[in-house]
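Removed from the display is one protein chain of the complex; every other protein chain stays in position.
Going by the order they are written in, the chains are A and B; count residues from 1 in each one.
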Amino acid sequence: MGLVEIATGKVLSSFSVFLFLTVLLLVVARRISTSVLLFSVQSAIIAAGVFATGFQERLAEAYVVGALVLLIKVIVIPRAFFSLVERLKTSRDVKAWTTPTQSVFIAAAMIYLSYAAVHSYGQAVNVPEDSLAAAVALILTGAFLMVSRKKALMQMLGLLVLENGIFLAALTTTFGMPLVIEIGIFFDILIGLLLMGIFTFRIRETFDHLDVSKLRRLRG
Amino acid sequence: MKMAINVLQALILILGAPLARGVIGKLKAWIQRRQGASIWRPYADLAKLFRKEDLVPPSASWVFRCAPIVLLGATIAVAAFVPVVQPSALLASWGDFFLLVYLLALGRFFLSLGALDGGSAFGGMGASREALVSTLAEAPFLLGLVAVSILAAHADIAGMVTWTLHQNFFNVSAVHILAFTSLAMVVLAETGRMPVDNPTTHLELTMIHEGMVLEYSGPSLALIEWASAIKLHALLALLIALFGPWGMASSGSVEAIGLALLLYCTKAAVLMLLLAVIESGVAKLRMYLVPDFLGVASAVSALAVIFTMLVKR
Partner (left out) sequence: MILLLPLLIALLGAFLLLGFQNPRVATRFALCVGGLEIASLAALVWRVHVDGALQVGRYLRADGLSSFFLVNIAFISGLVLVYASGYLPLAGKGRFSSPRWFYALVFLFLFTMVSVCLSANLGLLWIMMEGTTLASALLVGFYNTEGAVEAGWKYLMVCTVGIAFALFGTIVLYLAAVKAGMNPAAALDWVALMDAVPRMGFDPHLVKLAFVFVIVGYGTKIGFVPMHSWLPDAHAEAPTPISALLSAVLLNCAMYAVMRYDAIVSHATGPAFSHTLLLIFGGMSMVVAGLLILVQRNLKRLLAYSSVEHMGIIAIGLGLGGPLGLFGAMLHTFNHSVAKSLLFFSAGNVRHNFGTLRMESITGMSRSLPQTSAALVVGGLAIVGLPPFSLFISEFAILSEAFSQARYFVAALVLIVISVVFGGFAYHFLHMLSGEPHGAPENAKLIPSEYMVMGIAVLCLTFFGARIPHLFGVFVQEAMVVLR
């Protein structure tokens, strides 16, 4: 077997493990820049998975999608985040409702939950359990990040992790959707992030802070 | 023949410990763009200490005097547990990993008692902090080893190493990654390295391990320093043996042993480089954040144990 075949085989069988590690580290990260770095590592791992899938299934479209993931999620979006953090001149601390210990236990529970969920549906689809469980764990982690972090930027990051999870789920079950749809989804995400960036600036200007837990004027 | 090699392994760990410490110091110096001391410096330090006079505080009892000896004895016993060049060791079939963990605890217990016995305030402070750190580190230590032993279906270190030797390197197992992460964090805590404790600090209020040995001098201090160096070396060797033992000699021939030794030195160098990078790059955690750090290690190791159920690999 050629070296590339071995490499793709190993990537496919082990990348979910590294994704779980990024999940655990994401929930304990204490600085925004660390979280963004972990997100880009996560996206790089997923891009590697896309390329490996493309090679194994002989799908030319997968290479395009993988390149898009690499370009947008590993390079462009983290760069935009870093520059946003600088321009907003906000403190670099991730204000969280939970302590790191509690967060990591919750993350461990979520990983267990995702395995349990995938196990019960696993008979319907014959896909590697690990990758699908990693996808569900990413979705749960994204939701957890959005709920447990008080900073607007971290909510955006949680959304991105959630979308990573959905993308991974699509990748493992159906080897991706038609190319046009994938491109459209990427485009949507980019514009969405742009708008959220605009809104964070507005929040900062109107409220003078970025703590979304204090946005509670409208109630009832 | 096997027995001779086992003795050789133990000697490598015990006698090579100051060298390991010296190499780490040199690597840290290079990363921080300094020259750093020579890698043989710890040997010179030990020799110097053995020549000096042993001063004992007037209020100290026999505990103070025999604590270094117990510490060194326990740590040497731990060093006899760990395989280096072949998948067996001197005491490997005498006990399982629980014995290893609690031998370390025995040494640490006596050191804390000795520090309290010395009667100085910093000794007491260091001892109480050490008690906190070691209590919290015990759970992830045990759980990480439990996870690996469940997979290996062996409780003794030699059995675990043999099992890992038969695994394919590329079938990376989630359990192993998680167990390695948590055990690495525990090693940092147990050996008093950053970010839990700064081994080169001179500010007494920030000391944990160094605070406990403030009152010691002369040969007693030499024994304690040597023991902590052996602990570091043995734990590094344990990590290598449990998670990356490939290349260990299966036969007793000189070439196999030589090759295994070379491979061990390479792996140890990699781990030491990693340690040096972490030590230079991370700031020391404030004391109230150390439980968080160890809590993360506990959760990761608990997850590793849970994963042994989910992942049949």
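The working rule: contacts are C-beta pairs under 8 Å (C-beta built on N, C-alpha and C of every residue); 3 or more make two chains touch, one makes a residue touch a chain.
Because the structure is a prediction, the values reported are computed rather than measured.
*Asks:* Considering the complete complex, which visible chains touch the unshown chain?
*Replies:* A
*Asks:* Can you work out which residue in A:Val69, A:Ala134 or A:Ala152 touches the chain that's missing from view?
*Replies:* For the chain that is not drawn, the touching residue is A:Ala152.
*Asks:* If the hidden chain were put back, which residues of chain A would touch it?
*Replies:* The list for chain A reads 121, 124-125, 139, 143, 146, 152, 155, 159, 162-163, 166, 169-170, 173-174, 177-178, 180-181, 184-185, 187-188, 191-192, 195-196, 198-199, 202-203, 206-207, 212, 215, 217-218, 220.
The criterion applied here is as follows: only the chains that are shown with their structure count from here on.
*Asks:* Go ahead and note the Å separation of the Cα centroids belonging to chain A and chain B.
*Replies:* Comparing mean C-alpha positions, chain B is 36 Å from chain A.
*Asks:* In their shared complex, at which residues does chain A touch chain B?
*Replies:* 6, 10, 13-14, 16-18, 20-21, 24, 28, 99-101, 104-105, 107-108, 111-112, 115, 130
*Asks:* What part of chain B is in contact with chain A in the complex they form?
*Replies:* So the residues of chain B in touch with chain A come to 170-174, 177-178, 181, 291-292, 295-296, 298-300, 302-303, 306, 310-311.
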